[in-house]
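With one protein chain withheld, the remaining protein chains of the complex are depicted in position.
And then subunit A:
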Amino acid sequence: MNRIVRAMLGRLAGMALVLVIVATVVFVIVRVTPGDPAAVMLGSDATPQDIADLRSRMGLDAPLIVQYGQFMLGLLRGDLGQSIFLGQSVGQALLARAEPTFFLTLFSILIACAIALPVGVLSAVKRGTVFDQIVVTLTMIASSVPSFWLGLMLIQVFAVSMGLFPASGYGGPDSGFFERLQHLVLPAVALGVVNSALITRFTRAAMLDVLGDDYVRTARAKGATERRVVLKHALRNALVPIITVIGLSVAMLVAGAVVTETVFGLPGIGNLVVSAVLRRDYPVIQGTLLVVAAIYVLINFVVDMLYILVDPRVRL
């Protein structure tokens, strides 16, 4: 137990350092990127003087070091800043967009795992068969399909032609929870199918690695059923790389569903980042990227902890 606690504390300290570095890098990148929130806010009619006046009112004309100091001090207080455009704090903006992103990620990864784990295991067990060849081919195709293209095709078929699901958005003011979730079906399928390809390939490869090992042969020699051999002896030992790729997929979904959220008009965190970048809403860009980085680091941390649970031989 002490070993696990020590590992956790070490990892947490590393996470804090990573986040400080991320905050600094994001601050610098945002400021050196051309573009100005004041110019965006005032529109194309604005004169340079108008823009300069608004920059001054927003505090954007303060020296960079002062702005950086204010940003870091805010972070220490847990304050991510105030959005320039949204009329709310960055924390509030993130919270308002957490629900669609959370459920989109959850449904996508559930769909991906529901497809990938059984198909990957079966494909490895039936290595070299027609089924295996079909799986290898389909996963190659699925991993090459851009999720936005698949999304548009799904909209065309299931929203426009069949009218089964809404084409975009996340419901109106009077939409209940389940009505809102309906809006997530098509994007979750689009992301789930694309992500399932990678997880299937990893599952198949990991299973192939262990299926030829001595302990699997021993289990069979002891008379264990094939089902028990595959699911208890082989799959358990193949889980470490599979958990790694699932963890990475979850992290990528939180941070990387940007295109899918844009195509489906979902007001999630990915969409928030895109609109913030286009508007140069500095506090939102900084705060959102920092939170996404924190989630990314946290998921990696959880994955590391899962290694220990799954395989006691793992040393962190």
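Please note the rule applied: a contact is a pair of C-beta atoms (placed from the backbone, for glycine too) under 8 Å apart; a residue touches a chain by one contact, two chains touch by 3 or more; residues count from 1.
Please note the rule applied: contacts and distances are computed from a predicted model.
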Handout entry: Protein name (UniProt record) of the chain left out of view, among "LLM class flavin-dependent oxidoreductase", "PadR family transcriptional regulator", "Cytochrome c oxidase subunit 2" or "ABC transporter substrate-binding protein"
Key = "ABC transporter substrate-binding protein"
Handout entry: Full-complex contact with the absent chain, from A:F27, A:Y170 or A:Y296
Key = A:Y170
Handout entry: Residue touching the undisplayed chain, where the options are A:M8, A:L42, A:A294 or A:V310
Key = A:L42
Fill in the blank from the handout: Listed in rising order, the subunit A residues that touch the chain left out are 33-36, 39-51, 54, 57, 85-88, 93, 96-97, 152, 155-156, 159-160, 163, 166-170, 172-173, 262-265, 267, 271-272, 274-275, 278-280
